[in-house]
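Shown here: the complex without one of its protein chains, the others still in place.
Letters A, B, C, D, E, F, G, H and I mark the chains as written, and numbering starts fresh at 1 in each.
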Amino acid sequence: MEGQSKKAMTIAKLQQVKHNSGKNYNQIAAETGLTNVYVAQLLKRQAQLKPETAPKLKAALPELSDEMLQEMMHPPLRSYDPNLIQEPTVYRLNEAVMHFGESIKEIINEEFGDGIMSAIDFYCSVDKVKGMDGKDRVVVTFDGKYLPYSEQKSEHMVSRLRSEGS
Amino acid sequence: MEGQSKKAMTIAKLQQVKHNSGKNYNQIAAETGLTNVYVAQLLKRQAQLKPETAPKLKAALPELSDEMLQEMMHPPLRSYDPNLIQEPTVYRLNEAVMHFGESIKEIINEEFGDGIMSAIDFYCSVDKVKGMDGKDRVVVTFDGKYLPYSEQKSEHMVSRLRSEGS
Amino acid sequence: MEGQSKKAMTIAKLQQVKHNSGKNYNQIAAETGLTNVYVAQLLKRQAQLKPETAPKLKAALPELSDEMLQEMMHPPLRSYDPNLIQEPTVYRLNEAVMHFGESIKEIINEEFGDGIMSAIDFYCSVDKVKGMDGKDRVVVTFDGKYLPYSEQKSEHMVSRLRSEGS
Amino acid sequence: MEGQSKKAMTIAKLQQVKHNSGKNYNQIAAETGLTNVYVAQLLKRQAQLKPETAPKLKAALPELSDEMLQEMMHPPLRSYDPNLIQEPTVYRLNEAVMHFGESIKEIINEEFGDGIMSAIDFYCSVDKVKGMDGKDRVVVTFDGKYLPYSEQKSEHMVSRLRSEGS
Amino acid sequence: MEGQSKKAMTIAKLQQVKHNSGKNYNQIAAETGLTNVYVAQLLKRQAQLKPETAPKLKAALPELSDEMLQEMMHPPLRSYDPNLIQEPTVYRLNEAVMHFGESIKEIINEEFGDGIMSAIDFYCSVDKVKGMDGKDRVVVTFDGKYLPYSEQKSEHMVSRLRSEGS
Amino acid sequence: MEGQSKKAMTIAKLQQVKHNSGKNYNQIAAETGLTNVYVAQLLKRQAQLKPETAPKLKAALPELSDEMLQEMMHPPLRSYDPNLIQEPTVYRLNEAVMHFGESIKEIINEEFGDGIMSAIDFYCSVDKVKGMDGKDRVVVTFDGKYLPYSEQKSEHMVSRLRSEGS
Amino acid sequence: MEGQSKKAMTIAKLQQVKHNSGKNYNQIAAETGLTNVYVAQLLKRQAQLKPETAPKLKAALPELSDEMLQEMMHPPLRSYDPNLIQEPTVYRLNEAVMHFGESIKEIINEEFGDGIMSAIDFYCSVDKVKGMDGKDRVVVTFDGKYLPYSEQKSEHMVSRLRSEGS
Amino acid sequence: MEGQSKKAMTIAKLQQVKHNSGKNYNQIAAETGLTNVYVAQLLKRQAQLKPETAPKLKAALPELSDEMLQEMMHPPLRSYDPNLIQEPTVYRLNEAVMHFGESIKEIINEEFGDGIMSAIDFYCSVDKVKGMDGKDRVVVTFDGKYLPYSEQKSEHMVSRLRSEGS
Amino acid sequence: MEGQSKKAMTIAKLQQVKHNSGKNYNQIAAETGLTNVYVAQLLKRQAQLKPETAPKLKAALPELSDEMLQEMMHPPLRSYDPNLIQEPTVYRLNEAVMHFGESIKEIINEEFGDGIMSAIDFYCSVDKVKGMDGKDRVVVTFDGKYLPYSEQKSEHMVSRLRSEGS
Partner (left out) sequence: MEGQSKKAMTIAKLQQVKHNSGKNYNQIAAETGLTNVYVAQLLKRQAQLKPETAPKLKAALPELSDEMLQEMMHPPLRSYDPNLIQEPTVYRLNEAVMHFGESIKEIINEEFGDGIMSAIDFYCSVDKVKGMDGKDRVVVTFDGKYLPYSEQKSEHMVSRLRSEGS
């Protein structure tokens, strides 16, 4: 992971550009047509900037240099500091995932079949709603494509080697 | 955690009752007015059955004995097998939480202030939607009350001890 | 994971059936049209038996009872003993993955774009070939669908909540 | 966690300001109306300085620059060095929490119901008292709002997606 | 730790006795003059029953046999299941200890000197109070003797060996 | 591992040379007759450059200095950052290895005998194929020499010490 | 690893047979022509008994049943209890390996080239010698085939898939 | 632990002062009346220098500046590098503690009651003796105050909150 | 470690014999001439009973059967439950070892040379003394032979293989 300190420097610059713009993630999301979480991921180099989106991001954050935009279009090496689990917001999300994990899996099995929710063909957003008691609530939505486990039929495995003797 | 093997036995019985009923979590959820994930949590002893909900659950799953219902009304000791992280569905949820964690936290800070999403005053559901390409997608919704960090003012801390000399 | 000891008993029975049949994984694979690794996964309850494949498996292993076949058609909770990493064959595969991991990732990025190899729409086989020196070689093939990271556009996120005020 | 080294530098400066002032945490707490632990958290960037408290803190620590105060008003990324558990005072608190944990949980269940003590709407103080034997004793008080687990009723989950077919 | 399964059986019996009595920890605490947490620790074999307290406990829980009381008077091997950290109440206490740990330590140093709060000469209680907003709050109090680090003077070390040549 | 920071610097230079050349791994592989993964390993100092291959690599990447080529001919200390497991591509390969590990081992035993697949006399490549559905698929091939466990006969152990008395 | 408790029972029986024979590992090694460590591995099911060696082992340990011999001829799943590292003899071997590891690696590189010592084509023995001071010394010999890293040439990789377009 | 790199620099200076003095720990211990281990702890900032001892230490190590002495009088944040366990001397002490731990605990229980040996009111020394065979032996003495577990009586807990309704 | 459950059963029997005798470790130590810790280790199968000591132990604990004595004369597989570190007495000993470890090592180097304290040729005892304040103190003594690191001269290594060409 030789590029990790370079990545850290890029992120620092991107955060500075955002800070200078005075805009928050939701505003940039609205201007670029992206989810707020995805904008944040772009500015942390946890997602790749697509060529057709680059001009929109440049329009939202004019201080972004062409070099930065170029850098943002490389597929990143996705990573996180393991100590991030200490952060109370992150911990509580993790707590929910681990304590509810088996239930979520079984409902997916019942409703879709033997498969999973993709974390790659995946959308995430954070929203603010009012609860029944009128108090603010945070809504984190995870929306991923359903991927059924493939049945591994030999004839469907185009890469299959002809075994010895064949 | 002396009650853990007792808990395992209770869960086995509850799962048998559900299996015998031929109903899935969504059906029971519809009949009881609960989210599908919450129904699954109840049948895994990861949530407490409320007295007013007991009759509805009994109606949905008539094989539930009064003893089981009684047991389900005790606050559970929430836990999970650490190896659950190996399960591909659970891992991908965890991957999303860890890779998107800082972004989610920062958006909460921007939109709500310095606080977190509660995992206690919290709802979770699993839904099935069609994506833009007509393919099935899994939607996991985490909806928790926003909890602002309290500023710790001495006069607001009713439990505060009078310090020496006071 | 309340079903894990039940799973262990099922696996013991399945392995006994295979042993009694006198057939190896390759033979069962040839008779059922599945990859050899997938057959082994089925007999370890690490994969779901599909209804249309059940008769073929029954033909290959006639001692399989209907109850066992029924059980094999439930989506399994996939898991492994963490100590399996001690096993020399497994360790060497893991060593290759970890030491070659960044290289594999970067070639995928160069040849396909920003995405990954799915482990769900996935095939695996073990083959035997003769090397240039006439000695036996083991070939393990991992063949997974390429999954590009989705760009998270708000308009494409059908599950998106309308935010407050909208 | 790109901001962690910046955070370390801020903390060093804040500690220097405190040191130069010659005041201890209790004195600053008395002057600002905050708990002593909260003052320490502020000067370690583990809590957010509220705008209305900033002038009081400035009054107590006049050497604090406006830039520092500005920085202190951002929500911090809460974290700690995992090796802190080695520190004898911290270990003993952790020992008490882990050895008494189940008992504390069960008493909360008996006295309040199925819920927890919040660590967010939370106060903490350290006090000095004389024991029955006239010797000094340390009193650490943890005072958190009781949060009952929500029963997850579909109709109360305002964020709930209408499921397919609805 | 050859006595751990014996300990588990003892705890199961003690919990049954408490359950049969219909009393909660606070009631038993009131009848025995002990803190509520300490009563719970006694009934989990995490504390030693003192001979002079045995009759009071017997009076509060008459179903306790002499054999059980005898067993409770042995010094226990204190322990806990490491997975207990998953339990949300226990995690939040641990979160507070780790995130506030350095602050607590420094205030102890300022107010008492170089020393720690003992976890042995130690009291713990759980209380219920009303917050400023009239809502219930949990108060966990840790009250331990201050122990100053000894300066290790040779003449004060009565166990000191005479070194070679002396 | 005193040479690790030197190694990091060498890798940064090698990656720069590749970047300047405008060639990808597959192109360099075609020009040098090596697998694409092996080329990537060479440019990450995870493999030793052989003297007879050095001119071919120099021809493919003329910017490589003699000093760099010299450095690349030293046996490297093979290593990786343990956090690499977080990277989604690497994780999925690891997931496949761990979940399929026992099956792969047993098929090797059935087809070859009691032995393993070498990770030293080993080839790895990444290929792109079209699946049955016309979609791109990633094929990772692991091809290692079969190594049978030696039966440890004393007479075959040439290093054997004559034992006492012999 | 469903066969692990079966493995434990087999080992218990094998150790009983050895105990009843009154022979130690060295005696059995002498009678079978195997190294002493290998005999111990056979009787712990950490190595496969070869058909031609079975009669010799039967001769040395006549109490071995045909069923046991049959079982011993299956390739074992090699494993160990991770707590074995606590055992002082095992720890000291591990200490030597870790503290001397880099030195051993570099000498192999200097004397053989870029490769490793195989742990599969491998012999191990324990011997007793007298040191210069006449005191007993333990000699553990590790003797493994040198395995050079293969240069991964495409033309030598017989399993190589023809890439798209070829 | 913002002060850790400052601590490292202080230690380097203190070790230099000791080195320049040409004295070993035992000599400084003799001149200051402290145990040898305590002197070493002082020069590693693992113990606080007491004001009345400062002049003696200054006399023993005249090169110590007033600034250093001042620094040494602050309560340190006690810590260690977790890799220290690799060091053979430290490992063997740890091995003894873990393998003999239960025995030591039970003897303390038999001889003193339900309590522990304090690590705070604690002395440690390293001595050299001749064994029965005339060979040198290392004697490490741990001498700590016996701390009995307190029985947690409500009336003795001066910090106890009056519970609701009282 | 196939003998671990057998070991647990043996220990349970030995502890019962001790309990029935009504003697504590110190009394048995006095009657057998062993250290108190060593007696406890014998009754936990963490040390080997020597033939000449067996009659003395039998005299002290007449209920010991010949079979038990026989079992106690086998070299044990030394081990401990890793959770033992939770036990407060054991933790504090470990805390002292880790926090004082470097100091102890350096004093051994100064007083003895480059070597360690053996944990094998080793004595341990627990004693009760009165401190300067008249309070009870626990003294744990670790007394191990000094082992100097050997300089590894080829001519002194009697096991050395003649290298190729010699």
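One rule holds for everything that comes next: contacts are C-beta pairs under 8 Å (C-beta built on N, C-alpha and C of every residue); 3 or more make two chains touch, one makes a residue touch a chain.
Since this is a predicted model, take the numbers as computed values, not measurements.
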Residue touching the undisplayed chain, where the options are I:5, I:70 or I:150: I:150
Taking the full complex into account, what residues of chain F touch the chain not shown? 1-2, 4, 77-80, 82, 119-120, 156, 158-159
By the contact definition given up top, give the residues of chain G that touch the hidden chain. 24-26, 36-37, 40-41, 44, 46, 78, 80, 84-85, 87-90, 92-108, 110-112, 116-119, 122, 124, 126, 128-129, 131, 135-146
Can you list where chain C touches the absent chain? 86, 88, 91, 95, 98-99
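Following the convention adopted for this analysis, only the chains that are shown with their structure count from here on.
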Repeated interface matching D-E, over half of the contact pairs identical, chosen among E-I, F-G or H-I: H-I
Interface overlap for chain H and chain I, more than half of numbers shared or less than half: same or different? same
Please report how many Å separate the Cα centroid of chain C from that of chain F, as a whole number. 23
Distance-wise, how many Å sit between the C-alpha centres of chain C and chain H, to the nearest whole number? 54
Multi-chain contacts in chain G: which residues touch at least two other chains? 1, 77, 86, 88, 120, 127, 129-130, 139, 141, 156, 158-159, 161
